[in-house]
Each structure stands twice: as C-alpha cells, then as structure tokens.
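In this view, the complex is presented without one of its protein chains, the others remaining in place.
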Amino acid sequence: MGKETPFTKREFKSVGTRPVRPDGIDKVTGRARYGADFDMPGQLVGLILRSPHAHASIKSIDTSKAEALPGVKSVITSKDFKDISKTDTELAEILENCMARKKVYYDGHAVAAVAAVDAKTARAALKLINVEYKLLKHVTDVDLAVANKAPVINRNCKTAGVDPAPTKASNISRRSEFGHGDVDKGFKKADVIIERNFRTEQSHQGYIEPHACVASVSPDGNGELWVCTQGHFVFRQQCAQMLGMDVAKLRVTSSEIGGGFGGKTHIWLEPVALALSRKANRPVKLVMTREEVFRASGPTSATSIDIKIGVTNDGIITAGEAELRYTSGPWGGSWAMLGAMTAFACYELENVKTVGLEVLVNRPKTTAYRAPSAPMAAFAVESMIDELAKKIGMDAVEMRIKNAAKEGTQSSYGPVYGPIGIGPTLEAAKNHPHMKAPLGENQGRGMACGFWFNFGGQSCTNLNIGIDGTATLTVGTIDVGGARASLSLVVAEELGIPYDKVKAVIGDTGSLGYNEMTDGSRGTFASSMSAIKSCRIAIEDMCARAAQIWDIPVDKVIWQDGHAHATGKNNNAPLSIAEIAATAEKTGGPIAGHAQIVADGAGVSFATHICDVEVDPETGSTRVVRYTVIQDAGKAVHPTYVEGQFQGGAAQGIGWALNEEYIYGEDGRLQNPGFLDYRIPVCSDLPMIDTQILEIPNPNHPYGIRGVGETSIVPPLAAIGNAVSNATGVRMTHVPMSPPRILDALEKHSEASDEEPAL
Amino acid sequence: MAMLVSTTINGDATDFSCEADETLLDALRNRLSMTGVKEGCGTGDCGACSITLDGALVCSCLVLGAEAQGRSIETVEGMSDGEKLHPLQQKFLEHAALQCGICTPGFLVAAKVLLEKNPNPTESEIRYALAGNLCRCTGYDKIVRAVQDAAAQMRRA
Partner (left out) sequence: MAEVFLWGALRPSAGGAASVTIEAKSIRELFRKLEEQFPRMQPFIDEGISVSIDGVIYQDDWSQTLPEGSEIYLLPRIAGG
C-alpha cells in the first residue's frame, strides 16, 4: 500500500489543525457507553471463581451445589470448552489462561464461572463451588525461576531457539539472539567497560475501566458480543475458534474503551461469558472487579538484565552486550525477544549482541504494555550510557549524539535504517531551554532516549458520501484516544471538505473486513492509509460522475480543492461533492470508497526525554519537578492528541519508575491488587509535561505519518534513574525507585564512602 | 429485601428501590441507568464514580443507596444547562483533557466542586483537589490546563 500511495510533500489544510474531537461531547456528558454501560434484555450476571493458589493441580471441581441454587442458570468449568491443545497450541494457552484445565498457574487464575439472575445469587453460587487442589511448589521471581532448583512450571517446556534442542524441561521457554560484529573484539578496543545487573518489577497497564462484556449466544450458533477491546476482529476470531462457532456468526461490537495500553489486546473473560450464555441460552454480562484486573489480567514482564558496554575515552561505544530475562507468566511469550531487539536500537554499534530469555513464572500471563519490553531494556542501556559518559568525563547528550543511529546505520536488531529521528531528538534536547535551567537543592537532571518499532498490518475502511456531500468513514480499528478526530481530519484533507462534514465511526465486525487491533501505534498510521485509499477511490468515481453530468469524457475531469474541474475549453463551473452527490441516483447510485490494505512500512520512532527530580534524603521520596518529551511523529495529524500521547506515556513511565510494582508474598499471592497499594501517579504527583513534536516524514505513508502512541513510555525509567543518580550520586539499578529502595541505596552509598580512606 | 429511597437527582425528585447492602453507585447505574457515573475500582481509590451528595464530593461506591434518602445528588448528567455545556465540559473538549474519557465524569464533578469553593485556584490547589481522581491516559497536564481555563472563564462571567 505504501507504494500505491507514496509520500508526497504537500501543504496541509486540515491535517495539523486542532479541532474538538467528535466523540468528545458524549464523554463529557456521561452519554458515552463503555464496556459495563450496556445491557441486553433478560441478561444474567456472570462471576468467575479464581484460584487462591500460585501453583496447584486441580484434583476435582464439584459444581453441583451451585447448579442447584435457585436463580443460577449456568455453571461452567474447562469441561465446557473443547480441548484444542492438540490442534492449536497458542490458542489453547490463551484459553487455558481464561479457564484453567488441569492446573492453576497463578493467584487469580480462573477455575469456574457462574451466571445467575442477579449478583447476589451469583456470589452465593461461587461459594458453593468446591475445588480440591493439590498444592505445588511455585516460583514468582525471574532469577529464581531460572536457578537450578526452581520448580519446573510446565513439564513440556523445552527451550526453543537452542541448537541442539534441549531434552530436559526448564522455565526458559525461548532463547533469542540478535546482533552483529564481534563483541569480544569490541571490548578489547574499549578504554572503559562497565558491567551491571538491572532489575525492573512487574507493572500493570492500569487502565481505569475494568474488563467488561455482554455476551449472547443462541442455540442456532449465532452470537453477539459487546466488549471493551483494542481489537474486536481479533476477539471475534479467537472466541469463535474457542467456542467452535463460525466466525461470521459471531458479531462483535466494540464499546468505547476506557484505556487499554496493550492490556485489552488479549481476551480474558469473553470466551467465559460466551460459554455461560450458550449454556444458559440467555445473555450474560461479565465485569471484572479491580482486584480481578490486577490478579488476572494485564501485567508486563518483571525483568533482570545483565549488561556490559565498552567505550573509548573519546566516547565511541565499541561493544554492547546484554542478556535479558523477562517473565512471561506461565506460558511462553516473545517479551524478552522484543527487549533484545530494542535494547541498543538507538545507537550505531559495530559490535553488539543481545540474548533474550523468556522465563516462566507463577504470575499472570504477560501482556503487551505500550512499547512492550522496550522500557526495561532502555532502563539498562540508557543508565549505563550516562554512567559511562560520567566516567570518561563527557557530556551525556554529546556522547549519545556521537553514537546515535542515523539513515544507513545497521540497527542492533538487523536491518539498516531509513530516515530516522534519534539524532534530531537529541539535538533538540541539547538546545532545549530545559537543559540549561538551574537546579535546586537535592535536585538532579537526567535524560534518556527510547525506540519503538510501530506496526501497520491489515486494515479495512468504508467511505460513504451522503446526498448532502458529507462523508461517513467507517473504520475497524478501535479509537483509544482521538483516532476519530485524526481520521476525520485525514478524510477532510483528502476530499477537500470541512472537518465537521466528516463523521468517523467504528464499525462492528459485521460491517467491515478484518482489521488488526489498535496496537503497535498502528491505529492512525494504518487506518489513515486505508482511509486515504477509500477517499481516492471515491474521488475517482466522483470524477466519472462529473463527466456524466457534464457529458464530457472522463479524462477531461480533474479533482482539485474538493471539486471536480472540467479541463480544456469549456465553461463548466466546478462541481462540489454536494453537487455531485445530489445527482448520485442518476449517475450510478451511492458514492462510496471501499479499501482493504496491508499497511506495511510503519516508520520506526524515537524519543528523547529530559527530567528533573528532587529526592528527599530523609524519606527517599522522589518528586518529578520538570519533564520534557521530544519525539518524532512523522506528521502530527492532530497535534494536541499527539502531545497527549507523549504526556500519557511519560506519566505511565514515571509511575513505573517511582512507585508501581506487583508485590508477591512468600505464598505466591499478589499482595497489592488495588489502586491504594498499587499506586499510579495522581494529579498532585506530576508537573506539567512539556512536549516538542518533531516531524521527520515517514516515506512509506502518503502524509508521512508514523505511529506515536508507544515510544513515550520507553525513556522515562532511565531518564528518572539518571536524574536520581545526578541528584544523589547513587546509581539506581532497580525499578521502581520507591522510597525504601532509594533510602537503602543512599545508606549503602554512605557506608561505602565512610569506609573509604579520607583523601 | 429491597427498600424504597426518595432523593433529588440533578434537580429532579427521583425514587429508586435498592437492597440494604447496595452501593449508591450500583443503584445509580443499575436501577436508574445513570451510566455516566463510572466504576473503576469500587473501593474509593479512583474517583471515577464521583458525585455530590448535598453538595459534598463523594465516591458513590463508598455510599450506600439507602444513605441517599432525602438527600440531593448531582452527577455529570446534570452538569450542562440544556444545550449549553458547563464551562468545564467545554474546556475539557477544547483542551483535549480526555483521551479514553472513562475518568472524565469524575474529574468534571470534582473540578466543579473545587471551583465552587475556590474560583481562582493555583495549579497546586487544582492538583491536590483532583488527586482523588485517577487518569491513566493524559498525565493530567491538559486536565489541569482545562480547569485553569474554565476557572478563568467562569470568573469573567
């Protein structure tokens, strides 16, 4: 598709403006309907019974008492799903996560579910289900899980990516390796080498809206699902396969989504709701509690990263090497792989080697979280770069500029880069007033860079022109935070009509072809590419209609400024879309443009963040006092919402850096499954977050758009780590840098300096 | 055993029935279809269910439906005056102070209470007044700016 609609430099009229979003008014008046805001006639209330154990085999489940309770309409266990483990391993694991089969693998793992006439009856029914467990040894820590005596979580797990293939089961599901050159040779050329271990704790996407859905399945095999999701087409496909339904017969409608950040790209309760509904032959509404959200959905990996970087005295990185261990929950994933690919992606390295190990632990299945896996790897690399710069006495920005990747650089994950924005974001940071602002007592400034791939993928759009010349764009990608505004701007631009004459809607799965999810920063990138194609098809048709109206050959008609123009010597006044549409019934019927594409060629994205923190030496509490995000957007379609993405990602990174973590007890149970103890940043924790949008066009998109959603969560962990280090003189290697960890580091530091002989 | 509760909601006399152990949040959402009041946690930590009860800002998930007997409730659904949006609603739109929008009703109600008490709050006062409302999308920057702008407009009016 990129090649069909190549990038052309142009002056924009609509794109780049900042109108009010079309779905905004429903959201400020309480009218917008989210996952839990929808009911079906006669619906039942569903509830899920969850394992209190981190690791156990299920000896038996007795549901008879629950079934006998008046008002209970269906009770299900894994027996109500067909065993698909022989036919589709990956899907079987997703299903096993939604409903445990023979074993429970984490505290919160679903074991049974009920649907009853009301919540009270459903709660009573859950208590009547008797599950007999045989407890097994568990492991939740990433490094303990790879240690020799760790309990093996899955006896079928043999490490993939190792040659020859191992015969013994272990908790490492996959090893992946990237890099080029010869790191040993590279380290020999280095004047200074630092080696360290970095750890990051598991965080949750923390969307404010818990997972929710309403499912209705009829005995004839038709079904409907209303759900908050980042990808209703993907949910349909997976749910239909799990339930043995025809894909076409399951119609999925996406609700407004109350935050996802990757956490709503995976199914959790939807197949359960569908199975409950099928058994009861009644609609079933299933809504997670906040505790369930924390215990059973979402989280990102906990990591442990061993890293070694060497530099010359004049600041050239000669080699970088890292082993990155990422938890993936009870089943394998590709999280460490992404960490291994992204770790050194900001830099031009002659010698680089990264190894990613996916580690199974008794925690919830790891899920994508905004630029998944990149922030942890960046924490390690960017902390080291700062430390190395300090050691050789070079400015940290200068050293990054010196080593920054550019067009033609071979990336650390393999291919060469096209035009990219790391250098420009660094130059912008260097020249930013923030860099020169004075610092107060106990304050320190830090900066860090970040990289993310961005994706494209399958997209499908419909454009329909109304008889009054207004346009409806139907897209199949979920709007997570302003996409309807940006896509309306693109259609307005392409058709040459005002923004408020375009209505963008999210179609259900019955209205469009398959669309991939809103993930990988692809929503605006991919759907706009398809929308532009839809518009151009409709324009071609409208030129033909104009030719009919004027009764001239179609090659005498051109499209300009939202009008058909007749060329050559004739006096036909240009025709507007409204004028052409008004005669549609006589010139061939409705005017529409349907496009389906694979939107490949998403441009990679880079950001540089600067932050100032103040560390209280008495309490170890850290406050972010100033924060600046500089990121390449390719082309900012709606700059205000681009800024919003930058600010939101930074805020999530700040929370992760300073407070957020899953805390497991010795018993393997999650100890902080609520917003009180899993503390995300509140309004009074943060300063204003300044943004600077750079626009280095993506040559693979007609308007130069890159994705913008994810990269901004990559730098904050390291930026804050570096700022804390500059404020206190202590290198922080463990995220979150919560007050106890900072106090501990400060104490160790002062003990160490007490022991040193005085100069 | 359901009980009958008589209240005034957004200026209208409203009766609803609810169980003795039912929260006001559940009663508003499930009995009266007032789904503008959101549930993010059910434990008073996120503020998505913020409403006012006799003018005081509360998390409706921490109040029993029965406690609303004889009292006056205001929610996001009652903020605009006919076709005219409340300045806070308008400024939230103009400043893009919402992304996903699930926290927006709670923020609007909390900000309205703040501006009624303090028409000219500092940035810091705004941040502390809204610290009981969680937003995961925006980083709060544009929310604070929207409240500042709305306050300025309301002072001029």
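Chains here go by letter, A and B, matching the order in which they are written, and residues are numbered from 1 within each.
Methods note: a residue touches a chain if its C-beta (ideal position, glycine included) is under 8 Å from a C-beta of that chain, and two chains touch if they have at least 3 such contacts.
Keep in mind it's a predicted model, so treat the numbers as computed, not measured.
Would you list the chains present here that the left-out chain is in contact with?
Its contacts among the visible chains are A.
Looking at the whole complex, which of A:A92, A:L286, A:A368 or A:A745 touches the chain that is not displayed?
Considering all chains, including the one not shown, the answer is A:A368.
One chain is left out of this view; which of A:F178, A:W268 or A:Y627 touches it in the full complex?
Reading the full complex, the residue touching the unseen chain is A:F178.
Out of A:Y417, A:Y627 or A:Y641, which is the one that touches the chain we can't see?
The single option touching the absent chain is A:Y417.
Identify the residue among A:P19, A:P210 or A:G262 that touches the chain left out of the display.
A:G262
Since one chain has been left out of the picture, which residues of chain A touch it in the full complex?
Against the missing chain, chain A presents residues 2, 160-161, 163, 174-179, 205, 261-263, 265, 334, 337-338, 341, 355, 367-372, 411, 413-418, 452-458, 519-522, 598, 600-602, 700, 710.
Everything that follows uses one rule, which is that only the chains that are shown with their structure count from here on.
Any idea which chain B residues touch chain A in the complex?
Within the complex, chain B touches chain A at residues 19, 29, 34-43, 45-46, 48, 75-77, 79-80, 85, 89, 92-96, 98-105, 108, 123-124, 126-128, 130-145.
In the complex formed with chain B, which residues of chain A make contact?
18, 20-21, 23-25, 27-34, 36-37, 120, 205-210, 256-261, 289-290, 480-482, 640-641, 643-644, 647-648, 650-652, 674-676, 680-686, 688-689
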